[in-house]
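First up is the structure itself, then whatever we jot down about it.
As you look at this complex, bear in mind that one protein chain is not there, while each of the others sits in place.
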Amino acid sequence: MPLTPQQQIEIDEQRATVSTTGRATVAELEAILLQALPVLDHGFVRVVDYMGDDAAIVQAARVSYGRGTRRVQDDAGLIDYLMRHRHSTPFEMCEIKFHVKLPIFVARQWIRHRTANVNEISARYSVLDKEYYLPAPGQLAAQSSVNRQGRGEALPPERAAAVLGLLREDADRCYRHYEEMLDPDGAGLARELARINLTLATYTQWYWKIDLHNLFHFLALRADAHAQYEIRAYAEVMLEVVRRWVPLAYGAFIKNRLGAVTLSAPALAVVRRMLAGDPVEQPGSGLSPREWRELMAALNG
Amino acid sequence: MPLTPQQQIEIDEQRATVSTTGRATVAELEAILLQALPVLDHGFVRVVDYMGDDAAIVQAARVSYGRGTRRVQDDAGLIDYLMRHRHSTPFEMCEIKFHVKLPIFVARQWIRHRTANVNEISARYSVLDKEYYLPAPGQLAAQSSVNRQGRGEALPPERAAAVLGLLREDADRCYRHYEEMLDPDGAGLARELARINLTLATYTQWYWKIDLHNLFHFLALRADAHAQYEIRAYAEVMLEVVRRWVPLAYGAFIKNRLGAVTLSAPALAVVRRMLAGDPVEQPGSGLSPREWRELMAALNG
Amino acid sequence: MPLTPQQQIEIDEQRATVSTTGRATVAELEAILLQALPVLDHGFVRVVDYMGDDAAIVQAARVSYGRGTRRVQDDAGLIDYLMRHRHSTPFEMCEIKFHVKLPIFVARQWIRHRTANVNEISARYSVLDKEYYLPAPGQLAAQSSVNRQGRGEALPPERAAAVLGLLREDADRCYRHYEEMLDPDGAGLARELARINLTLATYTQWYWKIDLHNLFHFLALRADAHAQYEIRAYAEVMLEVVRRWVPLAYGAFIKNRLGAVTLSAPALAVVRRMLAGDPVEQPGSGLSPREWRELMAALNG
Partner (left out) sequence: MPLTPQQQIEIDEQRATVSTTGRATVAELEAILLQALPVLDHGFVRVVDYMGDDAAIVQAARVSYGRGTRRVQDDAGLIDYLMRHRHSTPFEMCEIKFHVKLPIFVARQWIRHRTANVNEISARYSVLDKEYYLPAPGQLAAQSSVNRQGRGEALPPERAAAVLGLLREDADRCYRHYEEMLDPDGAGLARELARINLTLATYTQWYWKIDLHNLFHFLALRADAHAQYEIRAYAEVMLEVVRRWVPLAYGAFIKNRLGAVTLSAPALAVVRRMLAGDPVEQPGSGLSPREWRELMAALNG
């Protein structure tokens, strides 16, 4: 359960407040506004605010006085065109703000996306909660033998249990000593020092605000199969948020980015030869074995 | 009149659409939402959308679950503290989107603020309207003799009239030839080429979106007495928009930025000597004559 | 001739100064350092400074203590991999600074690339030179009938001559009046006002500094066939600069970006069907007629 009762009360109180506005409003997103959507064992993603909708993309692309075209058909076509031809600025005209609770090691990957606004809780100022990430047993996988950056097979159950035991014990002990060092009746160590004893599995929180173009860039990288599972779990929840918010832009993104493939010049040459009925094999293809594998994987789905 | 009847109709139609939302909403800003606030002879600023309010600044600074503090008093104190100590990230959590019509020479100064999102009408794609900026006679000033970048005295009326005549004639003739070159029954020149004949006084338009921190930075530079009058005219309208939108942040900005003065180390030393009753003059003050004048101007208001 | 004798002397003097350095140095780029490479009728691009080389990309990707790998073969493979998989940060570790002279309408397209540093001459502070862009007759083309943003056929000679006459006369008259308004013995108008009478064809200058990743993004858009000819002329000179500077990264860019094609999900499905021997036509392909044309153009080269 990621929220305390007090936190849930604060959220519920805020959700109860409704105003009228002349701004673009998206009912399907309003339906989940402020709610904590759970991710991993203690994390969540909450949409705190948003600006714009699909029509706002069209409106900005046209620099129009009103709401752009009235027909969804036309908006969809234009948005697809903009996405396909990588016109990024109209998508920058939509903005979304999240409140996210996430393990520090995930936060360290996430923060590499610089075109966003961030306010993180400060462990110099506040004492962090006792919450740390423990992978579900099925997620405890061996180092991949083919990918230096990834996971391979799940560990056998007894090994997984041993690993989990170590992770839990260490996180636990580190947190206990953190509290002990902070204790004003004991050492009373400064918070900014005591926190260095915490592990990277500890949860932190932030407000994170980003425009739609840069969010798509984030999602293209972090919802990808090569991203670490833990950040991917957040990306997938956020993808679903985007689907609710800007369904036309979402569709164009899935079609032209997430589901698309880029062929390098020599890979394109190979495809042309294949289409001309020319039998092509990796040797003589102009592609390295690795590029050849990547191309075959793309062409065979 | 900056708007055509058709444009006014589109705006009015959009203004007539009201929704309910769970987002932070600011009634005083809603009151002018989408309206074209006139600037210069043909320009305007329209607030098209916004995200957040004063409480959203507090909420982000606290990474809180609810709406932050309930007492305006507390919010005001925290916002003032954040502004005074240049904590920029909480102010980045508010965002605003404008539709602006402005002369190209103003647009060229404006675009230098890079941390913003922009969609400008394309003169490759569309024919620009026949609208160009002509300074009001009182604005036609001589080159300043003390400031290489500024204006001095207003021109005598007959000189102002002559200048105005040249500006009008040239802008007019350039536009007429622009149309002539574009004429499909004549040269039918490509739009992307014909437009190079227009003068820098021609109006353009864009959607421009920025966060509150960067907007304050823009306003600190562009509402300043050293900014060119024409861009300052826009900045002043936008300052008033900010006052409606986030009155506490606006107050903190006026107090700690627009109305503040920075004393360099030697200027501070001079003030200390003066407060100690030590008679200080420029020679021996450690300040250059120019710095001395700047300091005296600050101290004497 | 883009340079005055005095400017050429200043450049030559600076070129005569040589130092020793422990930094990464690229002989092929040093050979053209500071030289004005001509573009259009009065413009130029000068490389004023640079940081890093191909090895610096590898060094950053590896966070290494020394110069990264010693074998060019290994560096080439890693750089190609980084480019193919859109790892952008190692390319950000190289930086280049240009001095560019360019028409204002080109500068207005160029400045849209925000992740760069710019210092432009100020027409509030200085009087601009009498230099404006006149297209070569072969560049005076009609509006394209198929592309709302582009050029079609060249104008017939007599029409081109008429257009050129208008452009020249108007630029000339506008500049003459600019000088007249500035004349301290006449109106003595402030420079910041007089300049609004100049046309968009007037040349300006700036120092422009950017990292290699963002330069590649600029070049991918501006060396593209859809970019306006005039900015493409600059991009092509800069591409050649990049080839001298970082030949491995340049090669990877040509192979994986400039010469590459992105297939959307439905376009990929069409290619798969074609490779399986399934006869596919636009109706029933899942692609719009426009997308179909784009795909066929890509597949047929």
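Each chain carries a letter (A, B and C) given by its place in the written order, and its residues are counted from 1.
Rule of thumb we're sticking to: contacts are C-beta pairs under 8 Å (C-beta built on N, C-alpha and C of every residue); 3 or more make two chains touch, one makes a residue touch a chain.
Just so it is clear, the model here is predicted, and its values are computed rather than measured.
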Statement: Only one of A:Gln8, A:Asn197, A:Thr262 or A:Ser288 touches the unshown chain, namely A:Asn197
- request: For the chain that got dropped from the picture, name the residues of subunit A it touches.
  value: 103-105, 107-108, 111-112, 114-115, 118, 122, 124-125, 133, 135, 139-144, 148-152, 155, 159, 162-163, 166-167, 170-171, 173-174, 177, 180-182, 184, 186-193, 195-201, 228
- prompt: In terms of residues, what is the contact footprint of the unshown chain on subunit B?
  reply: 77, 84, 89, 112, 254-256, 259-268, 271-272, 274-275, 288, 291, 298-301
Query: Which subunit C residues would touch the chain omitted from the figure, given the whole complex?
result: 3, 7, 10-11, 13-15, 17-25, 30, 33-34, 48-52, 56, 59-61, 63-67, 89-90, 92-93, 95, 97, 99, 117-121, 205-207, 209, 211
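Convention: only the chains that are shown with their structure count from here on.
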Task: Would you kindly state whether over half or under half of the residue numbers at the subunit A/subunit C interface are used by both copies, giving same or different?
output: same
Task: Going through subunit A residue by residue, note those that touch at least 2 other chains and give them in order.
output: 89
